[in-house]
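In this view, the complex is presented without one of its protein chains, the others remaining in place.
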Amino acid sequence: MARADGRAPDALRPVRITPNFLEQAEGSALIVFGRTRVLCAASIEERVPPFRAGKGGWLTAEYGMLPRATNTRSAREAVTGKQGGRTVEIQRLIGRSLRAVVDLAAFGERTLTLDCDVIQADGGTRTASITGAFVAAVLAFRSLPASSFVAWPLREAVAAVSVGIIDGTPMLDLPYEEDSRAEVDFNVVMTSSGRFVELQGTAEGEPFGRAAANQLIDLAEGGIRRLFALQLEALGGSYGPM
Amino acid sequence: MARADGRAPDALRPVRITPNFLEQAEGSALIVFGRTRVLCAASIEERVPPFRAGKGGWLTAEYGMLPRATNTRSAREAVTGKQGGRTVEIQRLIGRSLRAVVDLAAFGERTLTLDCDVIQADGGTRTASITGAFVAAVLAFRSLPASSFVAWPLREAVAAVSVGIIDGTPMLDLPYEEDSRAEVDFNVVMTSSGRFVELQGTAEGEPFGRAAANQLIDLAEGGIRRLFALQLEALGGSYGPM
Amino acid sequence: MARADGRAPDALRPVRITPNFLEQAEGSALIVFGRTRVLCAASIEERVPPFRAGKGGWLTAEYGMLPRATNTRSAREAVTGKQGGRTVEIQRLIGRSLRAVVDLAAFGERTLTLDCDVIQADGGTRTASITGAFVAAVLAFRSLPASSFVAWPLREAVAAVSVGIIDGTPMLDLPYEEDSRAEVDFNVVMTSSGRFVELQGTAEGEPFGRAAANQLIDLAEGGIRRLFALQLEALGGSYGPM
Amino acid sequence: MARADGRAPDALRPVRITPNFLEQAEGSALIVFGRTRVLCAASIEERVPPFRAGKGGWLTAEYGMLPRATNTRSAREAVTGKQGGRTVEIQRLIGRSLRAVVDLAAFGERTLTLDCDVIQADGGTRTASITGAFVAAVLAFRSLPASSFVAWPLREAVAAVSVGIIDGTPMLDLPYEEDSRAEVDFNVVMTSSGRFVELQGTAEGEPFGRAAANQLIDLAEGGIRRLFALQLEALGGSYGPM
Amino acid sequence: MARADGRAPDALRPVRITPNFLEQAEGSALIVFGRTRVLCAASIEERVPPFRAGKGGWLTAEYGMLPRATNTRSAREAVTGKQGGRTVEIQRLIGRSLRAVVDLAAFGERTLTLDCDVIQADGGTRTASITGAFVAAVLAFRSLPASSFVAWPLREAVAAVSVGIIDGTPMLDLPYEEDSRAEVDFNVVMTSSGRFVELQGTAEGEPFGRAAANQLIDLAEGGIRRLFALQLEALGGSYGPM
Partner (left out) sequence: MARADGRAPDALRPVRITPNFLEQAEGSALIVFGRTRVLCAASIEERVPPFRAGKGGWLTAEYGMLPRATNTRSAREAVTGKQGGRTVEIQRLIGRSLRAVVDLAAFGERTLTLDCDVIQADGGTRTASITGAFVAAVLAFRSLPASSFVAWPLREAVAAVSVGIIDGTPMLDLPYEEDSRAEVDFNVVMTSSGRFVELQGTAEGEPFGRAAANQLIDLAEGGIRRLFALQLEALGGSYGPM
């Protein structure tokens, strides 16, 4: 079955990561998956929230979407007065994913905030956010002298991709048009050691069986391995201090 | 490794489902998993939200926790003025899970609202909510004459359970104390045909491999099959009209 | 004039108080008046709000109603984003009523929070809340060693009931159907020494004269005396430490 | 026992009612009790809220206090983002009191909104609000041709006063300094036929007996009768159309 | 071209300033411009917000409008739950205008809050607020012994007026009816040394040229000079300590 953009079922959209997109943040990256563009900014503050006092550092994430990121304008959350359910769900996922690879004890009593703001949305914004936030986080760590840390505060890399079944065919990296037609939809968050941080599979129509789940996770693994290569390239070939 | 309550790793806590716990709701059930107690109420209204007009019925869920459901009192969300991120995430999951087995077209232009309120919390409140909400939903459908529907609005049953790995051992149905120590934590939502609606696995510490994921899903499947039996018993042996 | 449930005008509905309904709260009681069910939880925290620092303890109450406690579903206050006027009015009344019998100086620099959550509503939820909250409070005091207090922090008992005039007849303990037809409606909060903490009389239709007020207060007194007996029974025969 | 301002226990503070204080409202009155000043505005709109459609008119009240009405500045409710519990309780009382004497069927499908805003507060703001709001309401009715109504939409007059026991002596119309020392505090809302709309008695310290309640209500009756005379004078000698 | 009230284009409406309108505030003034009436209250608190600690005093302003200040009732901001955009804009302008003439270092570590509440609105409420708030501020400074300050905390006076072009004619001090027809609208805030704190000109219809701007500013200057005289009179002939 052909995809609208002619891609093979197991191909990613063209992915581009621009490190240091912002001039004032400790770390930042613009990540582009086809028409999806997410700006990830990493901010370091020399304090932790009260519940973390004396327990090492903290890492949190926030997610937002510009009102006209989407095909038709959606309401600005600052105007409606609260973050929607989808926003909350996504920013919690980004935070958990990044905490899985950051060593908060080594980071020291600091807070790393990852702001993922969607400039343009065409599917896969949550997985692009995780993948880009990792690059921003590494750049933010590099903004401090390596001697600021007990040890380099990263255990390994993390990246994520969406996969789904469309008309019975498992496909990698769904744009909005495919996502809205998918029967099953998985978001897979994996570390560079090949282990999972999050597996989230949802049946949009019919429930799915174990075989389909395994097939989708295989497909996601392949895509995420390519994302690790792109992250590494954006970071100059290493996850460590420069 | 022994569990605090002496259960085998693959045993559920004592589960009790009391149908028709409320006298005024269209359908209701109190579901108890050990010390966890969730009151599920199903309300039918003869109208749909604007975005569903002319498209069949609608089903939505809300989740709440009484302030003193927990071991130490937590703030009342009506006082803080908004639902927390965890609440929003859970109620969206409940809604998706139930929509997977309800035939909204057959239901007709009505709204089914499932309120899952935690009276006492000791782990597994979201999976207990899904399992109990299904019973409440069936009872609510039965509150209308079967002739109100084009067809009986249920495709199959749905239930859910949590599983996790604690000190290396996969365990079924985690109470709070185990949940807070688990290395990996899965919430599995399955239908009575043995297929999945949601698979949500999270590494709380170390990431997890594919083998562990499969082992946990197997364990969950066993638990959920026992929950289907308990639902059926609470419903008088059938998911259909009485 | 006959009442729908066949009660005499001066009879209470069947009242049942289940002490220690919750396993994790310092004190709790489920109180049932006919179809009305209120869960009262008492929580003790070892701190006071800033405005009470150095002035002895504090006692506050919160009130809520589950969305489907009522005959038709009402909106969840956590979703609408604020407590309604009726909720605020009721929780202030509960707090004042309990503060009238608790000796905050003897209680020490602690806060007692009384959460009254209506599981099912059929009239009289505010007076049931006061009556049940007293039981929960005593149980919470008993959860601490008696030596924690300068003196036992209770002066006497408090209970409450609603009375009203329906078709010209004064009646005790109104269910919703009667309450909505009452011409005059009194909530009477009395202590075990036979004195009042609150008298709140409202004309729903025609204003009322002094004679009617006195007749209603007499009727309420009789009902509250029976509630004192039920509280005492639930508490094992004493308001003091066990 | 002498009062700070030399008044007899059964004397009102100097009361002054200025009708038509505002030039743009349908009706208005500034009411002054000693240092307490409340501006009451009555607005008529030619529509009713949805729940009153086809059921005659509606009457509602709102209450507010300017931030520096009090001895030390209090926060502006528009800034804190919600009306406090005391505000809500008071405006509900004002609304109920006025609805008791207004004939909503005769008023027609219109809404009368009574805004009571405290310019300066020194005790008794809620009872002054009720007393002044009645004057504003009559003036608002007069702003329409009498032929607009099926019948004159007033059944009788309503006024209110606070009474309390201070150092054992019942006293009428308490300023803030007395109110904060009172052992018992009653707000009495009475109609010109000598019947009650609301009786609200609260023990601030010791509970109170029936004799004290009756003594306070007697005292209030005397004060309210004088307020009826002052209302009548402000209205030019009649409650009817001019 | 004749104005509705017969004024010359360069005439102010009748202006009246009543100092010490409130009995409990540190300083206050009621300022009346025709039908516009604004109550300005100045409160001194012996603390500063955290961001001013160790940097001298602070001055802030809040603005509000009673719901029935206007010709038709507008919603109460405490009920809608937030201050509207216009309110926020105006209170920021009042704060900036007063900070321009108050010497915060000389004031000491205190906060001066200026509450400007519109009792009746007929155009020019923001400029009346600034003019009246200055009088309230001076009275508040006088409520403290002059020795409380390093130096008298005022540099000079400030006042403000609106001007606009109506049917091609520049006019001073616009009531609502003129303001809503104005082609250009300027708010001018000037100090007693004849210099500007704020110039805000807005084209309501056609953009305006430099000549018109200069003409309007000239007109405003004349009006503001008269306001300085009225302020001085209300303050007993001096801006200094009494």
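As written, the chains take the letters A, B, C, D and E, and residue 1 is the first residue of each chain.
Going forward, a residue touches a chain if its C-beta (ideal position, glycine included) is under 8 Å from a C-beta of that chain, and two chains touch if they have at least 3 such contacts.
Everything numeric in this text was worked out from a predicted model, so none of it was measured.
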Interface partners of the hidden chain - shown chains only, full complex considered: A, E
Touching the absent chain when the full complex is considered, from E:Pro14, E:Gly194 or E:Gly236: E:Gly194
In subunit A, positions touching the absent partner: 22-25, 28, 35, 39, 41, 43, 45, 62, 64, 66-73, 76-79, 81-83, 87, 113, 115, 117, 119-120, 122
Residue numbers in subunit E that touch the chain omitted from display: 82, 85-86, 88-89, 91-92, 96, 100, 190-191, 193-203, 206-210, 213, 217
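By definition in this document, only the chains that are shown with their structure count from here on.
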Pieces of the assembly without subunit C, by contact: A, B | D, E
Other chains in touch with both subunit A and subunit E: none
CA centroid of subunit C to CA centroid of subunit E, Å: 51
Between subunit A and subunit B, centroid-to-centroid distance (C-alpha), Å: 28
Separation of mean Cα positions, subunit E and subunit B [Å, integer]: 59
Residues of subunit A touching at least two other chains: 82
Category of the chain touch graph - line, ring, star, complete, other: line
Chains touching one another, given as label pairs in label order: A-B, B-C, C-D, D-E
